[in-house]
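Just dropping this structure here.
A single protein chain has been removed from this complex, and every other one stays in its place.
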Amino acid sequence: MASIRLVGVSKHFGDVKAVDNVTLDIADRDFMILLGPSGCGKSTLLRTIAGLEDLTAGEVWIGDTMVNDIEPKDRDVSMVFQSYALYPHKTVRANIEFPLKVRGVDKAERTAEADNAADILGLTPYLDRRPGALSGGQRQRVALARAIVRRPAVFCMDEPLSNLDAKLRSETRAELVAIHDRLDATFVYVTHDQVEAMTMGNRIAVMREGMIEQVGAPSDVYDKPASVFVAQFIGTPPMNIFPAGSLESGSHLVGARPEHTTFTDRMDGSVAATVTLVEHLGHELQVVCRIDDEYRAIVRLPAGTSIPDSGAEVRVAATEEHRHRFDATSGLRIDR
Amino acid sequence: MALDTPPRGWRATSRYSLLVVTAVLILFPVYTTIIAALKPGNKVLENPLLPDAFTLSVLADAWTEGRLGRYLLNSTLVAVIITVVQLVTSIVSAYAFTFLKFPFRRTMFAIFLATMLVPLEVTLVVNRRTVDSFGWLNTFQGLTVPFMATALGTFLLRQVFMQIPKDLKEASQMDGLGHWGFMKEVAIPLVRPTMGALGLFSFLSSWNQYLWPTLITTEDNMNTVQTGLRLLRSSDLDKPNLIMAGTIIAAVPILIVLIVFQRQLVRGLTAGAVKG
Partner (left out) sequence: MRHLVSESIGDGPMGATLKRKWREAPLALVMLGPSLVVLVTFVLYPLGRAVWLGQQRCNVQGKNCRSVGWGQYTDVLSSNEFQHALVVTLKFALITVPLGLFLGVGLAVLADKHLRGMRFFRTIFSSTIATSVAVASLMWLFLLQPSVGVLANVSWLNSIFPVIKEPGLLNDPGTALWSVGISSVWANLGFTFILVTAGLQGIPRELHESAYVDGASGWMRFTNVTLPLLSPTLLFTSVVLTSRAFQAYGEMDLLTNGGPVPQDSTTTVTYLIYGSSSIIKNNDGLQAAVAVLLFVILLGLSALQFRGFGKRVHYGS
């Protein structure tokens, strides 16, 4: 059993509340993503699970054990660092074997485990090299292999893909998902990249300023964002937000994804806007419109459609069934 | 002609001549010393610049009569003990200053640094009394214990420890290493070059110590090479070739050490010279 429960967890650095009263349940075998902009406290939260930070308040449970006062090594948790944190003076094999060696596993078993992990990650040809002689992607795999050999109940990963180039990153995403399926373990994965979050996780916790804004499956978070912040953080381009006024009655905010936002000729139920920029992305066009000083909207059009010129006066509308409504002051979702 | 093209013709000739002349001047005292050490006593003063006679007996005399063998052993013991212990104490204290959190850490570090400002010459007056009161005159403890810690070494090792990424410390923590394990498995292997430089510097400075051993050594058995030479000089000025032979014997071991460890030398000197 490796469910994780965070109860009222806070971590303050002086006056800075890096993590502020977070409560979160992570089920056994979840692939939980902690998602948020830099400085939102997601890494700190991950490190409280790993045991690398002492809590200011709250409790961390792994399985049936309260681990607040348990050393990282005894938590049955392994961690993959953004910088990989490989031992530069040890060979790849020694790096992978190291956690087992520390635990006093005998040599034959260590070798077998390392061979196995290297095999899974395609590292067999590099076992005798030093990390310095590997590419970024290979180093990342060594870090992963080192985490795997211990067969921990929980894997903590702190932006492990952020130092890879785009192509390698998308390949590794798929591989990580495959590894998760293969291992009987819970993954907690920190990223600021919403594409990683959407494609890899089965649950996402969106964080902002030390607190969790929303927890849910990727589709929930995308389709029913709990706040303007979540709505705009997830999805590229971000969700358009309008003052309700011209679309429907009320003083709340209305949100619509760019794919659900259209140009229209009708005067009622639409907002006046000025086209400021047209971006050609090949398969589609994105038209950026300015509504007023505070709000703008992006409309996606299929390639080849006739497009308004920059500077054109247009009207923008959003279909009723795809409208999201948020409180104008709190930014929280309003469900009717 | 590019910047690095070697000079040719008369330029090369003049540069080489200059190099040869300076080299000869620098080696001159060494040359006369070797000549004298290899001559029998009656020939030393005749032609001091020419190797017109040869014997190894003077070197042998210096080894036995001048007791250089015993002094070399003492010096080696003293230098090795100081070097090894200094490395150990510097590593653990640098480790504590880098990787541990404890109250008054900054104050403590400031105290360590302050000791670097105090020249040896100022403390030895009192240290002689201290060592005397411990009953350590004419002992290896007296020769070594006062130098078993070095703020310089602590400082230098802390500098390199601080360059070890924090992630590496945390990764090892996840892997299950405690502080001693991290020190042994990761920190020390990563700072080996600095330790080499520091070790060489410690060895050289302990080997070359002159004032302190003269202050606390009165028994011949406890003389180091340096104080042994002093003894030789005061007793045997009528046998200059014996003194010169002693000088050669005293210089050879350090020459060998320097040749073996020449890679560490520049770093060691630059680092060590921080204190001077």
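Chains here go by letter, A and B, matching the order in which they are written, and residues are numbered from 1 within each.
Quick note on the criterion: contacts are C-beta pairs under 8 Å (C-beta built on N, C-alpha and C of every residue); 3 or more make two chains touch, one makes a residue touch a chain.
Since we're looking at a predicted model, the values are computed, not measured.
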| item | value |
| --- | --- |
| Residue, one of B:112, B:161 or B:182, that touches the chain absent here | B:112 |
| Footprint left on chain B by the chain that the document does not show | 3-4, 6-7, 12, 15-16, 18-19, 22-23, 26-30, 32-33, 36, 44-46, 48-49, 88-90, 92-93, 95-97, 100-103, 105, 108, 111-112, 114-115, 117-127, 129-130, 145-151, 154, 179, 207-208, 210-211, 214-215, 225-227, 229-230, 233, 237-238, 240, 243-244, 246-247, 250-251, 254-255, 258, 265-266, 269-270, 273, 276 |
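Note that in this section only the chains that are shown with their structure count from here on.
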| item | value |
| --- | --- |
| Intercentroid distance (Cα basis), chain B paired with chain A, Å | 57 |
| Chain A to chain B touching residues, read off their complex | 50-52, 71-73, 77-79, 81-89, 98-99, 102-103, 146 |
| In the complex with chain A, residue positions of chain B that touch it | 165, 167-168, 170-177, 181, 185-186, 189-190 |
